[in-house]
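All protein chains of the complex are present and in place, except for one that has been dropped.
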Amino acid sequence: MTTFLGNLDESKLKKLKEKVSLSFKMPIDHSKDWEKCSLISNFFADYCVSSFYKKKEIKSILSTIINELIENAMKHSYQDQNEINIFLKNCEKEIIFITENIATNDTANNLIHTLNQLQTKDIESLIINRMKNNLMYNQEQSEIGLLNIIHNFKTSISAKITPIDKTNLNIVEIITRLEHGQ
Amino acid sequence: MKNNSLNFQMKFLPTDIISTWKRASLSSIFCSSLFSNNQQKEVFLSNVIATVINECLELVVKYGAKKTENYTLTCNKTNNITTITLSFFLQFQQISLLKSYLKKIYLIKKNNNFESIIFTKTFAELGYAIYSFIEDYNGSIKIDYEKKPRNVTTILKTQITLNLNSKDLKNDY
Amino acid sequence: MIVKTEDYTINAQQLNHVLISGKMRLPSPLSYEKPFSIIKNSLEEASDILTIDLKDLEYLNSSGLTSFARIIIEARANNKPLKIIINKSIPWQAKTLLSLNKLWDQLSFELD
Partner (left out) sequence: MIIKTDDYIIDSSILNEVSISGSMRLPSPLSYDQPFSLIKKSLENCTDTLTVNLTSLEYLNSSGITSLARIIIQARKDNKDMKLIINNSIPWQQKTLLSLKQLWEKLDIESI
């Protein structure tokens, strides 16, 4: 069954993806193509800000957000199906990013857990706790990427998780919306 | 050789590029940087790619018929062959014009006389781009379109496929 | 005279010398007319071979190349000698610019 988290429904999501301002799709190998993350996020940011007035600041914010989203998608991609699809929709008052990747059930459940935590807890203390735990248990991943962008840039995040028949894999879509003043 | 392959697809709205012309150049440089990132030695290829993709984007923005539909640009590189596919909408009369123009340029290439294309009216700047692509980089160009047109103004989904062989891309100066 | 934008610079302050640097990718051959009028002026005023230095020009689109070719044809018509300095480590320059000598065999090149 498809899981929806956050406040964006199916029809809205479909409409968003039909006509995107920009989208980019590529198989990305975690170990080999890491630098491409930064390259792609800077490009999306540049593309987006060329129509803005306060370019420098917005570029920095957008690049930071997209980079975390792509890193997140890349780290949580199932190794044999590592294509990542990134969508950008430039609306009048908000910028919407959607990242799409294939993930295992475990990974998808982790995401659901994180997003559910957001509803109830103070995000800042969640981040600080994760930082502390990270050192204590010497975790390999930082696990604060999504939390950080929600907390720092007043973005809202929703997600759609669609199981792929007869596998333990899912299509994970993360929808990030950022309001802007211009 | 998996290490040497690269494929990606980009979707965009031509209107977004019209409103901010720089986006064509920006996108081409981004695409080319994906190439150079893959292999240090491929600086030459990446510069050619930036040049070619920029021309593709400029073309669709200037002549593309449905500005509010998503256009796509696909790049596929396996070993030496790089294929760039551009999918967009064009009026049938422009497709025919482009096709006959292409034939003319192949002829000009044979006769080694390209002065005439510098001053043509339609697709003026494109002449040089195509000439350079087939002459300087030994590339090949194919134009396909779907379904039969009813009349000259029918808008058709069009595909331009560009092929480059990096063996032909040696910088010999 | 000197034209300077965020993307490119055209500098013709020196007699018999024009320098174009940066990236030039304007929308059409027409849109090159204004910035390239500086080259045309220099060509008219040249007292000797006019040198056009392109070695710091990273990109020029086909609209620009077309406009540039038109200037070369004009120089040929007026019999004004031209020399183009190109950067052999920039692939499109080495490939495409060198083929401009098909327009005029007296066009000279310097490879930097």
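Every chain is named by a letter (A, B and C) in the order it is written, and numbering of its residues begins at 1.
Convention: a residue touches a chain if its C-beta (ideal position, glycine included) is under 8 Å from a C-beta of that chain, and two chains touch if they have at least 3 such contacts.
Owing to the predicted nature of the structure, the values given are computational and were not obtained by experimental measurement.
In terms of the touch definition stated at the top, the absent chain reaches A within the entire complex. Here the missing chain is touched by one residue of A:63, A:77, A:158 or A:176, and it is A:63. Annotation: of A:8, A:22, A:37 or A:172, A:37 touches the absent chain (contact as defined above). Against the chain not displayed here, subunit A makes contact via residues 30, 34, 37-38, 56-57, 60-61, 63-64, 67-68, 71, 124-125, 127-128, 131-132, 134-135, 139-142, 144-145, 148, 151-153.
Assume only the chains that are shown with their structure count from here on.
One inter-chain figure worth recording: subunit A and subunit B are separated by 32 Å, centre to centre, where each centre is the mean of the chain's CA atoms. Separating the centre of subunit B from that of subunit C, both taken as means of CA atoms, is a distance of 24 Å. Subunit C makes touch with subunit B in their complex at residues 7, 23, 25-29, 59, 61-63, 65-66, 69-70, 73, 88-92, 94-96, 98-99, 102-103, 111. Considering their complex, residues 21-22, 24-25, 44, 47-48, 50-51, 54-55, 58, 62, 112-115, 118-119, 124-129, 132, 135-137, 169, 171-173 of subunit B touch subunit C.
Looking at the complex, you find that subunit A touches subunit B at residues 19-27, 32-33, 35-36, 39-40, 43, 46-47, 50-51, 90.
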